[in-house]
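Here you go, one structure.
For chain A:
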Amino acid sequence: MPDKGSKSINTDQVKALLKKNRRSMKLRLAACAGCTLCAESCFLFMKKGKDPQYMPSYKVLNSLGKLYRKNGKVSRADLEKMRDLLWKNCMLCERCYCAIGVDLPRMIAFARRILRSQGIDGSYLHSLEAQGSKGE
Partner candidate 1 sequence: MGVRGMYELARGPLLWLAVVVFVAGIAYRIAELFFLTKKKERVSWPKRGIRTDSPEERKLRPILSFQHSLIGKHPVMAIVSGVFHLCLFASPILAKGHAFLLRQSWGVSFWSLPSSLIDVLTVIVLLGVLFLFMRRAMLPRVRAVSSLNDFLFLFIAAAPYLTGFLAYHQWFEYRTVLTLHMLAGELMLIAIPFTKLSHMVFFFFVRGFMGSEHSIARGDRVWSA
Partner candidate 2 sequence: MKSESNLEKVLNQGIFAVTGELGPPRGADANIVREKAKHLKGRVDAVNVTDNQTAMVRMASWAASILLIQEGLEPNYQMVCRDRNRIAMQSDILGASALGIHTMLCLSGDHQKFGDHPKSKKVYDLDSIQLIDMVRKMRDESKFLSGQDITQAPKMFIGAAENPFGQPYEFRVHRLAKKVAAGTDFIQTQCIYNMERFREWIKQANDMGLTDKVYILAGITPMKSLRMALYMKNSVPGLDVPDWVIKRLEGVDKKKQADEGIAIACEQIEEFKEMKGVAGVHLMLIEWEHKVPEITERAKLLPRPTCQ
């Protein structure tokens, strides 16, 4: 069970999860040519002034990509940065287009799963809404 209160990251647990889908995820990460053609398929990218932080590939490379690059050795601060990318910047509507065929939503969903294992999830968005923030 994820322990929400604890500050430390269970690296072994993260590593074990990363290992689970290592081959297919790394293959996808490797295939990404960084062409950014996926950007326009994300409606959030389009309505947030084409901010690169909303690009599907950006979200994936800086969450799941980073987790693999660092082989799970990440700090809570790292994960919290990813949290914004994975929950605030993505509705997981699964409509992103990749010219090469990388299925980005699956990768985002997998990254979310890893974060959840460390007690980090999208529930913070509700408190943002309750405070009157528009999630900007």
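Observations on the structure shown:
Here is the rule we use: a contact is a pair of C-beta atoms (placed from the backbone, for glycine too) under 8 Å apart; a residue touches a chain by one contact, two chains touch by 3 or more; residues count from 1.
Here is how the candidates were picked: all candidates are chains of the complex that A comes from, given by their letters.
All values reported here derive from a predicted model rather than from experimental measurement.
Although all of 1 or 2 belong to the complex, chain A touches just one of them, candidate 1.
Interface of chain A with candidate 1 (complex): residues 21, 23-24, 27-28, 30-37, 39-40, 50, 52-53, 55, 57-58, 61, 95, 97-103, 106.
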